[in-house]
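Every protein chain except one is present and positioned as in the full complex.
Each chain carries a letter (A and B) given by its place in the written order, and its residues are counted from 1.
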Amino acid sequence: MPKIPITMPQLGESMAEATIVAIKVQPGDKVSADQEIIEVETDKAVMGVTTPCAGEIAKIDAEVKGTYAVGAVLGYVEASEADAARFQKRAPEPPKGDVAKEVPGREEESATAVKTQNGSGSHFQVDETALPQVAAGSHFQVDQSGVLPVPAGTKGAGYFSPRVRARMTELQLTQADLAGIAGSGNAGRVTIKDLENFLGGIEGQPAEKPSAIRTGVADAMRRSWTRPLATVGLSVCLDPVLQDRAKRDPKPGPALYALRALALALAEQPNAAARLIGGRAIRSESIDIGVAVEAQDGIMVPVIRNADKTSLADLTGRYTELVDLARRRRLTGDMTSGGIASISNFGTFGLEWGTPIPLPDQTLLLGLGMGKKVPAWDESRGGFVPRTEAQVTLSFDHRSLDGGGAGRLLKRIVELLGEPAKL
Amino acid sequence: MSVTYLEAIREAQAKLLREDDRVFIYGQDIAGKFGGAFKATKGLAEQFPGRVLNTPISEDAMVGTAIGAAMEGMRPIVEMQFADFSSIALNQILNNAGTQFWRTQTPCPITVRLPSGGTKGSGPFHSQSMEGIYSHYPGLVVLTPATVEDAYTMLIDAVAIDDPVIYCEHKYLYYHLKADALPTEKLPIGKARVVRPGRDLSIVTNSAMVHEALAVAQQFSAEGIEIEVVDLRSVKPLDTDTVLASVARTGRLLCVGEAFPWGGVTAEVIARVASEGFHLLDAAPARINAKDTPIPYHPNLWSEHRPNAKTIAAKARQVLQE
Partner (left out) sequence: MAKSEMLQTAERGASISKKAPHEKYLEAFRIMLQTRIFEEKLASLYRGGLITGGVYLGKGQEAVSVACGIFLQKGDVFAPLIRDQAGRSAFGEPLIDVARTYLGSRSGPMRGRDGNIHRGCPKAGQLAMISHLGAMVSVVVGKLMAKRMKGEKGFIGLTTIGEGGMQTGATHEGMNIAAVEHVPLVMVATNNHYAYSTPNDRQFACADLVDRAKGYGYEGSSVDGTDLAQCLEVIGAAVKRARAGRPPQLVVTSTLRLAGHGEHDDASYVTEDIRREPFAKDALQRTEQFILEHELLDRAGLQQIRAEITAEVDEAVSTAQQEDAPVGSEEDWCAVSTRALADRPSLAE
């Protein structure tokens, strides 16, 4: 036989729960419809809970002194099929277009409705001292400038209105793309008209769709360029490195020497790689260094983990493997994330000097120029001697680091490269 | 021949009484030779005996009676002596008229005329603009005609609408606004009107402020700045499409309202533009309203309390320069 739940009723608009004072039935008892079977107490009154229908009490789940929420099932009545059927919803009857017809006059509505239209010194003196006045110098004085403390740069050339931004989103343009537009709006702001003129101007010029990796690099560089970046440089003698390399097997490349030197120098000067976010300088727990590798149409930067704690000999295999994967563009996400600084061996392009841009989530980038034989003055011999020299550069986020700090870090790297056996 | 805003309202009522048996006018001091505190019904009681009826000073019962008559098939027009006094009838308007159709499927076609807005020396209780309050509640249509033509056609339309209509007529415009003749064409209820095209800034406003905005637009035009002025006409429903289309043309929005600043029509327009048309904006949308104090009596204070051509111009400049 079907069981119909006995529920805690909503006894009062604001009632959320009630406490049971008495239960007058037990399982097996026959009950009639509307019989009071449970007494409950609210903050307002003691009241009876009634049966939902006639039948036999199947179960009581509630206890005296227990408090139950409105709607809680307190037990069940075993009811006849006929009684239970009342609780079954019938097939939906669509709401009526008009109220039911039972009430007198409903159908004759038109008869009684609208009639047809024709066509279509006194003590009232104001005491001025009593008027409310703002006391001079009161600490309740309101700032009259009417200006909110908004960071500089939200107006003028740096400001893009919602309308311009919406158009840029539509065309997948970034602010960097609009660098070529001299804004004609207030304080040099780029207006929608400027944008449309600019877009009209490039219309018809040869264009092609950049590769995904190109787009990725472009995005990273653009984001990085939002920061004040600076570069310092120094010469380094590569002869010790080249001599050391000749003795090793497998042979680490010069870039790996530089990477290891950077890692050790950062272990000594950990603040140099800190990232500034909001009011906090964030430091990484491990010294993981990225290596910029040229792949087709872009750059990949695999990361060498714990480069300060692993000897050069032990790093070589991993380095070779990662560089290979990078060239073949087979790096996975975990191989490129989490670096705190990177190294760029632009010397391999035959370049002596450059100002590479750090990755957007890193503060530092160490650049290594091409080594070449140069005459160097040897004081002890009193003459020039040949030596292999290269330029190393350190690009940094000037918010985190100054020229002095960057210089000290770079000098230490050069020192370490002078004693490659220790790497 | 010329016709004032007030005469247009009177003529509209005369036409309604003449052409529709269901129409009657119910209000204080509107009958007899007196013809209403503002003469909006002057001569009508004599012309239409038994259909222009004086009531006791019972705003609640005036509207309640109109509701009953409307549900019985009539088309009553209630004249509040001043919009301000309709606060006494708020319960009937909001809870009885506004809920009637939703609850019982019985239309409640009452038109409540509210002589609204400020005039010099009227003070706190004879100057209010209450369209915001009425628009907040469901079930009502709220109109704010700003021209002689709209005063005429919108009142005729209001009476034809099967729902309760709050018709806010501006007292300042009664005599100050004149047209050559009664209109022969009309814009439907629910449509806003671009009363002056422009490209640099949209001023969206209603009622008497339309004229202040037009004065400001005229002034800026001399500098080569073209302000578009949108007259909402109907506050509820609000013609969001026309407003957005205007903002799409200009990229800048200033809302001007004579009502108090907290919430209300200007806030609603800005909310809709910000949420639906954020991408159209070149500057943060701005609004200017009356000050957040009761409406002052003295003309010097009163003219500073409400937005005026000077303060609207200053605000417009601010939005244009942002």
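By definition in this document, a residue touches a chain if its C-beta (ideal position, glycine included) is under 8 Å from a C-beta of that chain, and two chains touch if they have at least 3 such contacts.
Because the structure is predicted, anything quoted here is derived from the model rather than measured.
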Touching residue (missing chain; options A:Gly12, A:Gly233, A:Pro360 or A:Gly418): A:Gly12
Contact residue for the chain not shown (choose from B:Asn91, B:Gln219 or B:Gln318): B:Asn91
Per the touch definition above, residue among B:Ala14, B:Ile161 or B:Ala267 touching the missing chain: B:Ile161
Hidden partner interface residues of chain B, rising order: 24, 50, 55-56, 58-74, 76, 91-92, 95-96, 98-104, 106-107, 138-141, 161-163, 189-190, 236-238, 240, 268, 272, 275-276
Touching residues on chain A - with respect to the absent chain: 6-13, 15, 33-34, 36, 42, 44-52, 70-71, 85-90, 92-93, 95-96, 99-100, 102-106, 108-109, 112, 114-115
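Assume only the chains that are shown with their structure count from here on.
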Interface residues, chain A side, partner chain B - complex: 98-99, 113-120, 155, 161-167, 185-186, 191-192
Parts of chain B lying in touch with chain A, wherever the complex brings them together: 18-22, 73, 104-105, 251, 278-283, 321-322
